[in-house]
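Removed: one protein chain of the complex. Kept in place: all other protein chains.
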């Protein structure tokens, strides 16, 4: 029998996939990664896979690795897809596949299975990562191949001793990890419908948040947060902590009409409380510490990186080159940002960098002696405006327009 | 006597400039533009210029023109300097100069005077615009040339019958127009100091904002807001209205460490309530109506346009070309966005476009028949990932890395 | 019987497609566009389609339209895919489809057929254009669906009275239009093999070109060539003329390893003599007439436009917006460029613009009076280098490195 490694979640879809793969002739090795999805009992998930028929069931705690290797680049790059989405689900896919390929190699498995449908981005992310790490690996995508209605899936589950959740199915399709929670489908499909209260799980409504703001100091070292209120923390722990604190203040809700890689627009509800705080704080500290030309070119690299990550190309040579650029810029991003959390909003209200601030009162004084500035400014203006001045003298585009207005 | 046209504000600096220019041998024509600065008595300002010695004193109501020709491109382009500043002061400078050059030509004046210092961006913006519209026009910058201390300026004012404001001078340097208010200097110079309450004038603190959210529907036509809650309004009036409404909800405060054109970092406190609402709403409607490739390239044009505007290059051929791009994209940006204003935040919670939504339930159904999607997805994934797969097969960058981890 | 409109070339593949489509149940309307492919007898092609079974056979002379609407944007945008390929084949596809869709609508046809294989870019270009112009149109791609060997195709042809070319088949796969000629496959598939002499048809080898250079003046108006040596010509005629003249000097050969849209690298041999002359001349005239900021941003737009065209997205909203940008920049691109054609190379050796040159001896004198320049330069340098200077004072990245080298 050939072996297959399945990206297992414990839910109905990937549970049903186990007998389906067995019927296709595979020995199934189920693997679930703990990347910080909240409220999951990993032991129970592990047992469930075995009970449904997996020959092996493996749980891996990958939270620290997820934070340090997959979330960290997003923070350093201010990477927001389409300016709004901090790339929650897109981050866990390459890590999951890296682990699955390793387990496949260790167990001489010839195939990997994932639980994505045919309409989303994740199928591309899973398969791109598999191809990149082992182009000879076979891929199974049972949910994409089922062609089942909900009822047919439940019938199949019952017929194969797969536990079926009792009660009405949730109207939502959820994916969650340490960096946030994604929610799509159901009532959300009409963009003119406001997201209902039960679409959210990590955040309270802004109206229900505390009436007093919370101030929190975030310390960064080389572009990454290392302490909250001067208490040093591992990145995964710091994110967990901020998710709770900021979520309680209603922070991190995102309602985004987004362009999927597969060519359609979808409406997504995200929650990413820690991301809202950390990415705002990080950008604010960059404003203080990045030199102007770096600050003005970096957004182009950031957008490219965000698109790559979203578009399933984490494992790619362009990703590596863009990250080299980003890492080089972060050496000076050291300091503290005071964040105010209040009623749904995380705002940077103060910031300092003892070692790398390019805004310094002494320097300001040094560089602004009146006698110096004045002449410099005039010379600067002459040369800065010279190309435009010559252009107008030759072409009279705006000056003629101006004169002709006079004549009207 | 040569005539000079002075960009007059009514404040001490430009008032003192009048006798100073007279002593330099000019007849002074003072011009003040009403671009929506709040709380200014234009009649009194007009009288003051005459009283201080101007041979002519002119007030121009330029609010609608400012909104339609200078604010409108910023909205359509989502133009935020360094991702944060909606370009308040940078917008009025080219308009002021356009009017001043026209008046200079009408009155055969040979020079234009502005009231900027030698350390800021506005001197460049004023002079760039003058050069672009009439390269032969002489420029006077009295405040940059005074070299006076505050005390010396007051002594000069008293000696020349220029009214001096009673009481302690404001610690702030303010510029304001319809689109917002800029505030710098004083205590703000230390970025670790939080901005004090009196730094703000158009907005209440989020803590003092109403406890109930306000929902407001903003209707856009070709990328510009044309109605609030279905009531059609001229753009200038709509912005005025939103400044009041959103300011009362504490919306539009910006605390920005910014890279000035003249090479230094400064810390700026802005208030732009209407901008916060309109630019969020506009981007949200674009998410619904712009095709993906447009949505992904437009930010590069937007950033370039924001930089140009900030950097004194409004009147330039690149501006015109970038705006042609932007205008072409906006033809389909028609629809309504429901904004929620609450405790300092303006959020898009729903949106629709009867004519141009690319997210449509019928289309979604049409384009997602399962049998079609599934094969399409597999084919798409193969070709999308082919370059990366071949790269890895040849170079083994990530797959080798992965294998070597196995051996550890 | 349903009707289908076939993009017909007269070659074996699309001739065999006619009986194949008839067997599938279609009435076939064959359409061939004359887009300047050399050496084709359009009457014979038209007759052949009828003879093989087409119910209608239509020839359209589209040369001027091809030049003015499809080649012109490429010239104005200096559009070269991957910096090397002037987009020959990619240009004719949207024009062909525009005509075919029109004919389909006029004849109530329900489908369109094209002759591309499954490994190239053109299938995507044909189908993208069809989808964009009529999403309900059915598409047939017989060559992609044949699954025939060369022998099987010939057997099918003989059995269906389709004339089979006598003698050995050409080892090359050719596409040609007014703007150039593309050649792939065969011996060329090894990139270490030099292209053999018979791979070329429009150009002589540089070694065999005349020993004396030819100088030719190209006049541009708004970015487009309008005259050769002061003789006004329609664009299509001008390109024809230059193809002959420049081809005789060995100009326009391109040997390019290129990234196809479908994910593989291919090796292409192109000939584009007129393009080599015109695009060099156009860029040279832009150097004289475009303002600096325009000149420095336009390449980003140009690359995006070239990628769009190559990647089958001619008919797209991003194309329209990019072209608006390009058109706005071309208003000042007026003048004459003297080109030297010699032994395979087209070089701009002189250029002038009576109306729009930004390089003008009078202006140069005007703007360079020594007393003015000197102070201006010092002031400019201070402000230009200020961000970097402050960065180094704070961070000592390069100055420390420099000092530490001293200590070694």
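When the chains are written out, they are named A, B and C in that same order, and each has its own residue count from 1.
Note that a residue touches a chain if its C-beta (ideal position, glycine included) is under 8 Å from a C-beta of that chain, and two chains touch if they have at least 3 such contacts.
Given the structure is predicted, the values throughout are model-derived calculations rather than measurements.
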| item | value |
| --- | --- |
| Among C:48, C:76 or C:351, the residue in touch with the chain that has been omitted | C:351 |
| Touch with the omitted chain, as defined above, among C:2, C:41 or C:189 | C:189 |
| Where the unshown chain meets subunit C, residue by residue | 82-84, 98, 101-102, 105-106, 118-119, 123-124, 127-128, 131-135, 144-145, 147, 189-195, 206-207, 211-213, 253, 255-259, 261-267, 283-284, 287-288, 292, 295-296, 299-300, 303, 307, 311-313, 315-317, 320, 338, 342-345, 347-352, 357-359, 361, 364, 367-368, 370-371, 373-374, 376-377, 380-381, 384-385, 388-389, 391-393, 395, 397-399, 402-403, 405-406 |
| In subunit A, positions touching the absent partner | 259, 262-265, 290-291, 293-294, 297-298, 300-301, 304, 308, 313, 316-318, 320-322, 324-329, 332, 382-387, 390 |
| Residues from subunit B at the interface with the omitted partner, ascending | 291-293, 332, 355-358, 360, 363, 367, 372, 375-380, 382-384, 386-388, 390-391, 393-395 |
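Just so it is clear, only the chains that are shown with their structure count from here on.
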| item | value |
| --- | --- |
| Centre-to-centre distance between subunit C and subunit A (centres being mean Cα positions), rounded to whole Å | 39 |
| Centre distance in Å when subunit A and subunit B are each reduced to the mean of their C-alpha atoms | 30 |
| Junction residues of subunit B, two or more chains touched | 259, 262-265, 300, 313, 316-317, 320, 384-385 |
